[in-house]
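Right after this comes chain A.
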Amino acid sequence: MLLIKNGKIFTATENCYQEGSILIADGQIVEIAAKIEGPSEAQIIDAGGRLVMPGMIDAHTHMGIMELEIGYAGYDNNEMDDPISPELRGIDCINPETRSFADARKTGVTTVITGPGSQNILGGTHVAIKTLGYRVDDMVVKNPVAMKCAFGENPKNSYGKKGRSPVTRMAQVAMLRETLIKAREYMEAKEAVDGDLSKMPPVDSKLEALIPVIKGELPLKAHAHRADDILNAIRVAKEFEVKLILNHATAGHLVARHIAKAQVPCVLGPTFTTPGKYEMKDVTFKTHGILNKAGVKIAIQTDAPISPTMHLPLMAAMAVREGLDHFEALKALTINAAEIYGIADRVGSLEVGKDADILISEISPLQYNAQAWKVIINGQIVHSL
Partner candidate 1 sequence: MLFIKNARIYTMAGKIIENGSLLIEGSKIKEVGADLKAPLQAEQIDAAGKNIYPGFIDAHSQLGINESGLGAEGRDGHEGVLPVAPHLRAFDAINPLDRMFQVANSSGLTTAIIGPTSGRGTVIAGSMSAIKTTGDCIDDMILAECVGIRCTMGPTAKHLALVAPRIPSSRTTIAALMRDTFLKTLQYKAVKEDRPQPYNMVYEAMIPVMEKKMPIVVHANLKEDVFNAIRVAKEYDVRLILLFVAEAHLIAKDLKKEQVPCLLGPLHAAHSNPEVRHHSKTAAAELSKAGASFAIIGNTGRSKSDAITVQAALAQAAGLAEIEALKAITIYPAQIYGIDKRVGSLEAGKDADLVICRGNPLTRDGVIEKVFVNGEITYSN
Partner candidate 2 sequence: MKAITNARIYTMAGQVIERGTVSWQGSSITGVSDQLLAPSSDVFDAQGGSLLPGLINAHCQAGLKESLLDYVAGDDSNESSFPITPQLNPVHGINPADPVFAAMLSQGITTVAIAPGSINVLGGSVAVLKTCGSTVDEMVIKNSAGIKAAIGDDPKQFYRAKPFVPQTRMNTMAMLRENFFATRDYLQAKELADISIMPPYNAITESLAPVLEGELPLFVHANRRDDIHSALRLAREFNLKLILVNAAEAHLLAEKLATAQVKCILSPGLKSRSKFELQELCWQAPALLSAAGVELTVVPDSNVLPANELTAMATMLRKNGYTLEQVIAMLTIKPARILNIENKVGSIEVGKNADLILYNNEPFSFKEEIKKVIVNGQECLSKGGEQVATD
């Protein structure tokens, strides 16, 4: 049992702070009030007026998957020989003890979304995990949260340059659509015989993996930087009536009204970067504020280890400097990411019944010199300054 007293609490359910206390038991939040008389056995944390907010969520990473320290043995980010690989699952390649996770905890990042990269048109599923643990199965918040797909230069570089499809954006979209059509037919054939293996057409692991996408249960998470790639993703999602999340959406501010009209959430970043590819030429921290004001739900990513996860709050800070509202930035770091990925029943805000994932910070994490004072995951203190 843990009792946090004297906190300046941002619950993420409202755009304001409230003074008060939080009682935690069995890894969950059991009470939030102005004053709480906790049971005697509760360990008391006097926040002394410090900011108390939900643990942050890094909304897109490859943590545990690209273990850069040990070379190929730790690199599992993409199956490099098959552009259509939806049967792959991010959970099958995560080393939860790689250094990024310790960095995340120290920063106050308590949940990350991690999974395969963008070299393939369909890359596999992503998973939401806590940043504490040695066995990934014990760290899962939700698995899967999304099916990764990719538009733009990356698949073309991986395959087109080797003389294999996709060479063009036309082929990318065609191959994705063809696979979704086959998945729909496969699903219907399977349903027609109640899934009886002896009567079904030959089983296909790739099409099996896409059934939840076709049914609208699992969103497509589409890597897209350029405006035309963003619109390609929206068009395909609409055609197949599937849920869509836009990953990066670097040029999203140029087509904000289209994104808003389609009501597609965007996971923005990694913005601390010079545009290394043509498709990133419009990268700017202004995107966050523009999309937010247009009514698009946004979250923020570091794409760790591409940029270190400890810069997540700093990215939000830069977005505030360039026009994003302060509280909207804090929500982008917490409840928005949770809602986008369907894990808001457990994380993203401080509410009774949710996981006790909490960041206590001297000053707002949106200040450049902010440091986490205490970080709590599942009701356990995992970092103290």
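A quick word on the picks: all candidates are chains of the complex that A comes from, given by their letters.
Going forward, a contact is a pair of C-beta atoms (placed from the backbone, for glycine too) under 8 Å apart; a residue touches a chain by one contact, two chains touch by 3 or more; residues count from 1.
As the structure is a prediction and not an experimental result, all values here were calculated from the model.
Colleague: Given the candidates 1 or 2, which is the one that touches chain A in this complex?
Modeller: Answer for chain A: candidate 1.
Colleague: State the interface residues of chain A toward candidate 1 in the complex, per the touch definition above.
Modeller: 64, 70-82, 85, 87-97, 116, 124, 134-137, 196-200, 202-203, 205, 208
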